[in-house]
Every structure is written in C-alpha cells, then in structure tokens.
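For this depiction, one protein chain was excluded, whereas all remaining protein chains were kept in their positions.
Chain nomenclature is as follows: A and B, assigned in order of appearance, with residue numbering initiated at 1 for each chain independently.
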Amino acid sequence: MKTLASTPGLFLRLGAPISVIVAAILALLMVACALLASLIAPYDPTDLASFELINAELPPAFATDGDPRFLLGTDNQGRDLLSAMLYGARVSIAIGGGAVLLAATLGVTLGLLAGYYGGRIDALIMRIGDVILSFPTILLALLVSGIARAIFPGAATAEWAPLILICAIAIHEWVQYARTVRAATMVETAKDYVRAAKVIGLPPRRIMLRHILPNVMSSVLVISTINLAAAVLTEATLSFLGVGMPPTYPSLGTLIRIGNEFVFSGIWWIALFPALALVILVLAVNIVGDWLRDRFNPKLRVKR
Amino acid sequence: MLKVLISRLGQAALVMLVVSAVSFVMFRYVGDPVATLSRENASVEEKAALRRSLGLDQPLVVQYGRFLGRTLSGDLGISYRNQRPVTQLIAERLPATLELVLVATILSLSLGIPLGVLCALKPHGVAARLVQALSLIGISTPTFVTGIVLILVFAVSLGWLPSFGRGQVVDLGWWSTGFLTVSGLKSLLLPGITLALYQLTLIMRLVRAEMIDVLSSDYIRFARARGLPTRYIHFRLALRNALMPVITVTGLQIGSLIAFAIVTETVFQWPGMGLLFIQAVSFVDIPVMAAYLLFVGLLFVLINAVVDILYAVVDPRLRARSA
Partner (left out) sequence: MTAPTPPVLAIEGLRVDYPLAGGEVFTAVENASLVIRPGEIHALVGESGAGKTTIGNTVMGLLEKPGRIAAGAINIDGRRFDATRGSAAGIVLGRDVGAVFQDPMTSLNPLFTIESQLTEAMRFHLGLGKAAARARALELLESVGIPEPRRRLKAYPHQLSGGQRQRVVIAAALSCNPRLVVADEPTTALDVSVQAQILKLLRDLADSRGIGILLVTHNMGVVAQIADRVTIMHRGKVVETGTTEEVLRRPKAAYARALIGAVPRIDQRLDRFPVLGDEGKGRAEEARAELRAELRARAQGPDSRADPSPILSVENLCVDYSAGGWLPGSRGRPFRAVDDVSFSVRSGEVFGLVGESGCGKTTIANVVSGLVRPSAGRVLYQGRSIAGDGATRRVGPLRQAIQMIFQDPYSSLNGRMRIGSILSEPILFYRLADTRAQAESDVARLIEAVGLEAEAAQRFPHAFSGGQRQRLSIARALGARPRLIVCDEPTSSLDVSVQAQILNLLKDLRDATGLTLLLISHDLAVVRQMCDRVAVMRQGQLLEQADSETLFDRPQHPYTRELLSLVPTLDRIRGEPKAA
C-alpha cells in the first residue's frame, strides 16, 4: 500500500505535470479534513442543542457584520457553516466512495464473467446494462430514491438515506465498469498468456482472478477516480433536489439546497461556500482522473 | 440494416416493457392507492368498494393488461396532489421542457464541436489548453451550482435577466412558446446556458478524443502522404470520421438533457415536466411519477431509434448490411 505521504512522489515519478500534483494534494487534503471533521470542526453541527437561532444567517467573519466565532458565517438555523461543511464533505465523500465501491465490485465481477465466457451470459449482462444506460444517472437515481421513499417511510432518515443514495448511484455506475472490464477482459482473454493458462488447465476462476484481473485493474482504477467525482456530484444533485440527505444531517448538496432559498435575499454565503467546496473537491479529483486516463488509456495517446 | 433495425426494435420494446412494468408496479404497490384516494375515516366496506371499482381485486396480469390498455389510450390516471388528469398536466408542461432542451442542444453542439476540433488540432496551443482547463471546471460543476451562480450574477447583482419562470408565453393551439416574446427569450437564456454547459463540455471532450484518434489513423497518414492540403484533411476527411460517434452521443445527450432539465427547472422554477416530476417525488404523487417515467422512457426509445437509423444512413459499412 502506498501511504498518503508518498503519493505525490509517485505522481512525480510517473511524470505528472505540476497542476496534477497540486490537484492530488488538494484532493487528499480535503478528504483528510472531511474524515477528521469531528476533530477539527469548531462546532458539532449534528448537535441540535449547540446552535441558537439568534446566530442565524450571520455573514462570514471577514465580511461586514461578520462574527469572529463563525469563520464562514452561519446558516438559517444558526449553525456554523464551516463545521457543517466539514461534516457535509464527509457525508458526500462517504456516499460517493461507497457508491464507487459497490459499483466497482458489481461491475468488475459481471464484466469479468461477461468478457471471459461471452455468449449468452455476456449478452444478458450487456442487454441489462444497455437498458440501464439508456436512462441518465440522475433520472435513475431520482427514481430509486423516490420509490424507496414511497415504499419505506424511514428512507429519508439520516440512517437510511446514505444507503439508499449509494444504491441509487451505483445502479447506474456499475454498467460502466462492466462495459470497460468486459472489453478489456475480451482483449486479455484473446491474448496468448490466457490461452497458455487455459492450456495448462487452470480453472476459470483462477484465470480470471490471477491472470486477467491484475491486467484490467489499471483501467478500473482510472474509471474509479472519474466515477468518484461523478458520484459525489450525483449525490449533491439528489440532495439539492430534496431526495438525498435530510437537513438534520446535511451533505454539501443539502447545504446548497438550504442556501438556495436565501440567494435572492442577498444571503449568498450559505449556498456559495458549500458549492465552492464541492466544485473544488470534484475538480481536483477530475484533474487527477483525467490525467490518469490520458496516461493509462492508450487509445487517447496520440502515437500509435 | 434490416437486422440492425429489428434488433433495435426488439430492444426498444424491451425497454418500454421494463419501463411500463416499473411504472405499473409503482402504481399498484407503492403507497396504497385506496388509502390515498379514500376519505380519512372511510369504513372497511367503502374501502372494499373502492378497491373493486379500481380493479385491484383482479389477478395481477389482468391489472397489468388494463394498465397497458389505459396507458395506450392516453389515460395515465389522476394526480393525487392536483386532482387533475396526469396526461393534461404533462401536456401543459411539455412545451416548456422541450424548448429548454432545444436551446441547450443547439448551444452545446454549436460550441462543443468547434471547440473540440480546436483542442484536437492544436493540442499544445494556448487556446486549447485554456479550453481544456475550462472544460474540466465545466464537468466538475454541478448544474445547480452553475444555475445559482448565474442567478447571483445576472439576476440578483446585475438584474439583467429574470431568475425564474418562462416570462410571457404565446399560445399556439396546444403549444405554448416562449420564443415569440422578448421576456420569453430573456427567460430562456439563463436556464438554457445552465443546461447546455455540462453537455457542451462532454461533447467538446468527445470530439477532441475522437479527432485525435482519427488523426493518428492510417488513412489520415495516407491522405497526408498523398500531399492533400491540411485543411482538407482536417475538415473534410477527419472531421467526418470523428463526428460519427458524436451522432450517437448527441442522441443520448438529448435524453440526459431531459433528465438534467429536472435540476435546471428546479433552480429556475421553470414550469416544465422536470419540476412537475420533482414535486411529485417529494409529495409521493405516484401517478405523476409513473407517467413521467413512461413518457421519458418513450422519448428515449424514440430518440435512440432515430439515432440508430441516422447512423445506418451515414455509415456506409452499416448501410451495406441491408444488401
């Protein structure tokens, strides 16, 4: 395992431009802050007793009328925005990461099976994938969380909402993994080292896991980076639309939703700071992902 | 081509079947229609009568068949929330969404393709790098954030453009359009840009990748070796190859624009189908959700079919298969 500290060094060795290294450091920093939210946040935004309505809608500390206790101001309930954002980022990243993990596990497994065996298994998995892909992520996710809410009254609570969001996002994203891994598996399966393993008589499970999987892993990692960014965005969108995380346990998207109601009254910070954090986080991950894709996907390299 | 067409039709039918089944299941099992439709303190007998009148005592297959029959005849039920026929609600909202999507599609294609070509032809130029960087920001910014920022700048701070609604619309029979009034056009601007931005970056990046791929192909090398002028090679030969996948993606894009319209419409309080749907989701207004799903499913299937046919017409390799 690479430790966090050695990651920039790794990127340097791979010849990454400085912008990618900065983005990687920034992304790691934001993830670290979010994970350590309970340690570094000045207040506990989930503790309803800790905030008071007198402090509601205070502008950031550096603006006129700012309160030095609240660096980035407060929301409509008097909650410290910085703390809420740190906790919110943690929720966003956890849900995004969970969705990517679920989608990757499912998609890689199905992609390996489809690519290795071909035939009907392949056709079945890919048809299902086609049908799912003919609907945009956001629509499918809306539908899943909408239906979940309708069937299951507890779906909107802080305990269940994250799980439902993870499933709602992963239901679309696994297809991309399955397609990529299937294509890569087909290429690898046709290669002579896999034929050699078959001639030796190795069982399919071993060929798939020991021989093929390590060779398709780099593309899985590249997709995962880009999908993590996409998943965080989807979660934020769902929460913004009011079918994601509840206001009592907000993600970045929920905070923006809350802030959106105040934009017209000139109270810009409640929406803008979480939005900025979201964009910077996603941008940083995307910069890294984009570079990884250019570097590891030979199709995009100019030279033959 | 006939084979392609048949397999596509099969897939379209499959999609519609899945969609209708999902929306039927929603209708039937999500929430209790009887509880929703009957008075709060209705007696058991009253409820049973309602159940019979709704046909809920029939076998499942019969219910599904009836559901399909009703759907095909245009009866999509009554909205729980508005107490009006869903078909009517959707018909009212449809023009708003389609006009928004049209504006966004035109914007994203007319800017995305030239920018993508630019980035592929001069990948190390200043302009290309700038566009590349902006496109990364573009795909990293969620639609609703773009919308909020645009509202903050152009509506709240500068006060140039309206921040919500369609403005004045003109009724042309069953279609209401915002294209014919100044306020309608002004109102279209911000939501249109918001919706287009994300798609624009996707198209631009796709065109760039395809173009780079095509430019390194053997047939382009062969064209260079024949000494053809560079402009001719780039814009007459390579662009045509690079645009083939764009056709497919544009089809999918229109689909996803309809979906992303949900977000844009929420931000701008645009009275389209997306807003209708998202309100239905938060009120668990099942008939509206189911109808929206069916409707959007149908739209996607139609778009996909058009794209496939278009593709077969444009690509000689597919055209030949019909022979």
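Points to keep in mind about this one:
One rule holds in what follows: a residue touches a chain if its C-beta (ideal position, glycine included) is under 8 Å from a C-beta of that chain, and two chains touch if they have at least 3 such contacts.
Fair warning: this is a prediction, and the values are worked out from it, not measured in the lab.
Among B:127, B:244 or B:313, the one in contact with the hidden chain is B:244. Contacts to the hidden chain, counted on chain B, fall at residues 3, 7, 10, 217-229, 232, 237, 240-241, 244, 315-317, 320.
Counting over the whole complex, chain A has residues 118-120, 123-124, 127, 191-193, 195-202, 211, 214-215, 303 touching the chain that is not drawn.
Throughout what follows, only the chains that are shown with their structure count from here on.
Note for the complex: chain A touches chain B at residues 127, 130-131, 134-139, 142-143, 146-147, 149-151, 229, 233, 236-237, 240-243, 253, 256, 259-260, 263-264, 266, 268, 271-272, 275, 278-279, 282-283, 286-287, 290, 299-300, 302-304. Note for the complex: chain B touches chain A at residues 11, 14-15, 18, 22, 26, 29-31, 123, 136-137, 139-145, 148-149, 151-152, 156, 163, 209, 212-213, 215-216, 252, 255-256, 258-260, 262-263, 266-267, 277-278, 281-282, 284, 286, 289, 293, 296-297, 300-301, 304.
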